[in-house]
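This is the structure I have questions about; it appears just below.
The other protein chains are all here in position, but one chain of the complex has been omitted.
This part shows subunit A:
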C-alpha cells in the first residue's frame, strides 16, 4: 500500500516556522524528517515517521508554492492565493531574505554574475551550507541588486520599500549591494580575518558619508556610487604630510594631547610621520578605481597590521585617531577641514571596527 497523493490545505495557510527554517536551509524532505525526529517531534501527539514525513512534505510544498511570491515581496500582501496573516507574511519574507554571514562574506565584493554562481558549490563545501541554500541566498543578492540598481534615492529605504525587510536586514543588503557595485577587494588572505559584519559596518559608513546620496538629495541613479568630487578633493589632504611645518605642528598637537595617556606613546611619537602618511596616502589614492577597490587591503596592510605588531591596544588606537583627526582643526594653514572630517570620520570608525584579531 502506498500513498499516492497527500495534501493538507488551510483557508489560512498552515506554516510551521521550524520546518520553514529546514526548508530554507536547503534540506531534502528526508533529511528534514530525520532532523525533526532527532529534535523530538515524535514525542508530540503520538506521531510516527509517516505522519512526520507527510507533514514535512506538505510544508515544503507550501513553501515552494510561496517562493514565487516571496521573490517579489511587495505582491505578497495583495495576492489572493494564500491567506496569511500580516505578521506571518513579515516572518516569511524576513526569513526568506535572511542569509548566512559566512556565505555573504564569501560572496562579498564579487560580481553577482553567472560565473560566481558556478563557484557556489565551492563555497557550499567550504562553508558547509547546502548548495540549495547558497543558491537561494545568491539569487536573493542578485535579485535585490538588480531591482535597486535602477532605482533612485536612498539605498536602504529602497530595499526596505521593495522587499519589506526589517531595518537591520535592509542595511545588510545595502552593504552587499554596495560591495557588489564597488567591487572592493575582500578576498585577499590578509582580509580573511574580517567578518561580514565588519564589512557591513564599513559599508554603512561609506554609504552614509561618502556617497552621492549622502550629501545632497538630488536623486541620481544609484546613490551608492561614491561622490567623485569628494574623492578628487581628497588629494588636497596630501598637504598634511607634504608640508613639513604642518606635519610637525600636527605632530606636536597630537603628542601634547596624548602624552601619558597611551602606553605606546613613544612608538607613536617616533612613527607619527609614517602613521599620518599611511592615512593620507590612502585618501589621496582613492580616485583611481584600482586603488579604491583596495581600500580595505590598504587599511589593513598600511595601517592596521603595523599597529598590531607594535601591540597597540584598541583603546590607544581610539585615542590616537580621535586626537589625530581633531587636532587638524587647530592647524590654521589647513583649509580642507570639511573634507578632512568627512574622510577621517569614516576611516576612523572603519579602522576601529577592523582592528581585531
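By definition in this document, contacts are C-beta pairs under 8 Å (C-beta built on N, C-alpha and C of every residue); 3 or more make two chains touch, one makes a residue touch a chain; residues count from 1.
The definition used in the following text is that contacts and distances are computed from a predicted model.
Between the listed names "Nicotinamide-nucleotide adenylyltransferase", "C2 domain-containing protein 5-like", "Tryptophan synthase" or "AP-1 complex subunit gamma", the UniProt record for the complex's undisplayed chain reads "C2 domain-containing protein 5-like". Screening A:31, A:54 or A:127 against the full complex identifies A:54 as the residue touching the chain left out. Check A:82, A:163, A:196 or A:230 against the missing chain and you find that the one touching it is A:82. Touching the missing chain, out of A:65, A:168 or A:314, is residue A:65.
Where subunit A meets the omitted chain, the residues involved are 1-14, 16-17, 44-48, 50-52, 54-55, 57-58, 61-62, 64-65, 75, 77-83, 85-87, 89, 91.
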